[in-house]
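What follows is a single structure, and I will ask about it in a moment.
One chain of protein is taken out of this complex; the other chains stay put.
Entry: subunit A
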Amino acid sequence: MRIATKTSQYVVMTLFAAAFLAPLVWMISASLRPEAQVLSVPPQFLPKDAQWDNYRQIFELIPVFLWNSVKLAGLNVVGILIVASMAGYAFARLRFAGRDFAFIVLLATSIIPGIAYLIPQYIVFRHIGWVDTQYPLWVPKVLTPVFATFLMRQSFLTVPKELEDAGKIDGASTFGIYWRIMLPQTKPALAAIGVFTFLESWNDLFGPLIYINSENLQTLPVALAQFQGEYFTQISLLMCGATVSVVPVIAVFLFAQRYFIQGITMTGMKG
């Protein structure tokens, strides 16, 4: 490529990168500023003397919300990986009556958008006394991972049959073959689904917003959005909270970028 083209490409790409990163940089920088300097014209992107004490204050305010977010993300990730990999294994590798029919019915449910379930699920949960508990934020999700099941099935289909046969000859049970022999072969798919599920659960706003009333059960994003005036009287503290809610996501994304993108492009392949 000619040097001129290359340079102009760098310039354009850097401008875009600045536009995409500036708000995030501003968020972190605002979280470290004394309150009086948060909104200043022109905007400062680097704080003059960093107020690390802001973070000490925020961690005293949010441990409950942080723990709730971590707990729900953990339950969702582990639960979905177990349920989806079991079903995916059965659909890919076991023979049983009604298998293909069940698979098609499951796939068909994925065309109905979430909005159709939203209100009736809420009513059902209210009837069984689950409103203002955390069950609606993980039980229904863990038990309906249709798309993850589809991905797991694809992944199990690629595992060589010989591995399975060797297990059978050694007298392993079906569950033993699934758990000890087949599952370790699907680590990339498990990682992709795990990263996806973590991000979805961690960033969920709607679920906790409609189901949780008690403050001590609330997750971090909703706590930030709802208790703004009451808790986070300063913008700098609010930005600390926002930063804390973003950092784990960026960390997970950086470490597992490959799997995340793999998960996304797998979705895209269907088109």
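Some notes on this structure:
Keep in mind that, in the parts below, a residue touches a chain if its C-beta (ideal position, glycine included) is under 8 Å from a C-beta of that chain, and two chains touch if they have at least 3 such contacts; residues count from 1.
In this text, contacts and distances are computed from a predicted model.
Of the candidates "Multiple sugar transport system permease protein", "Thiosulfate oxidation carrier complex protein SoxZ", "3-methyl-2-oxobutanoate dehydrogenase (2-methylpropanoyl-transferring)" or "Lactate utilization protein", the chain left out of this view carries the UniProt protein name "Multiple sugar transport system permease protein". The chain that is not drawn here is touched, among residues A:46, A:119 or A:163, by A:119. Touching the missing chain, out of A:83, A:151 or A:191, is residue A:83. From the options A:4, A:104 or A:254, the residue with contact to the chain not on display is A:254. For subunit A, the list of residues touching the undisplayed chain reads 1, 6, 9-10, 12-13, 16-17, 19-21, 23-24, 26-27, 30, 38-43, 82-84, 86-87, 89-91, 94-99, 102, 105-106, 109, 111-124, 126, 139-140, 142-146, 149, 174, 178, 199, 202-203, 205-206, 209-210, 221-222, 224-225, 235, 238-239, 242-243, 245-246, 249-250, 253-254, 257, 260-261, 264-265, 267-268, 270-271.
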